[in-house]
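For reference, the structure is listed below as structure tokens.
All protein chains but one are shown at their positions in the complex.
This part shows chain A:
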Amino acid sequence: MSEPRFEKLAVIGAGTMGIGIAEVFAAGGQDVKVVEISEQVFQNAMSGLKKRLQKRVERGKIRQEFAEKVLKRVRYVPDIRELVDADLVIEAIVEKLDVKQNIFHELAEVTSPNTILASNTSSLSITSIASAARHPERVMGIHFFNPASRMQLVEVVLGAETAPSLAEQVKRWLKELDKEPVIVKDTPGFLVNRIARPFHLEAYRYVQDQIASKEQVDRIMRTAGFRMGPFELQDLIGIDINFAASVSVFEGNFYDARYRPHPLQRQMVEQGAIGRKAGRGHYSYEK
């Protein structure tokens, strides 16, 4: 039996993730349509991509012809109604459930019931996104990490109603695109964001309970082989982003104590000390 190929691809949203995902497809030799709220937003994203590819050409990582091919394969379409014949659509718009549900409802109306509709959500439930769509059995999560072109891991997330056979199909296709896919059931935080929670949350407890200072915790974790300790890593990720992820996994689990965020996290956010991007977080980055 020949496997259905995903030839006609589309990405909704050309933000940080959307344009990166489009790049992955294009670099893998596939054409991809991109839907955005305006052509201007799309063009801005494309010039960003162009700059990044150009840098790689200059560093001798890729050839000029290849960069041009990648750019040519990414095409703007103004309306999701143009995705009628798509095999697979990935949504990468704002992280808001009602907005995503609206898009999935619409997508399900315009595409065929065999079109795979995927969300790149980091923290929302695939099952609740799918509940807004006709034929929820073809709705799933395909969770790329930032930056999508460089991070190999992709979480392939099966919602409660997703057809299990899709997992292996999508996994094989992602492997051809040089990714390392893992298959995970729909639970808050999926695998990475969930299992990494204690790395961040317990760190605050050490500090609050006077078990260790931030510097000590980071030093100890680096000694253990982590590239960065929890505090330096949070400064890089953004303490606001890390706090939001904590809250979302905590709420998603009906306030299970295992995921309880820490008041010091919120305090950092309230002071605006959210990490490198603000010049200060757990450490100071003022010049």
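To be clear about the criterion, contacts are C-beta pairs under 8 Å (C-beta built on N, C-alpha and C of every residue); 3 or more make two chains touch, one makes a residue touch a chain; residues count from 1.
Heads up, the rule we're going with is that contacts and distances are computed from a predicted model.
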Missing subunit (named according to UniProt) among the choices "Glycine cleavage system protein T", "3-hydroxybutyryl-CoA dehydrogenase", "Glutamate/aspartate import permease protein GltK" or "Pyruvate ferredoxin oxidoreductase beta subunit": "3-hydroxybutyryl-CoA dehydrogenase"
Full-complex contact with the absent chain, from A:S38, A:S112 or A:Q216: A:Q216
Selected residue (touches chain absent from view) among A:G29, A:P78 or A:P198: A:P198
Interface with the undisplayed chain - residues on chain A: 145, 151-153, 155, 180, 182-185, 187, 191-192, 194-199, 202-203, 206, 209-212, 216-217, 219-221, 223-227, 256-258, 260
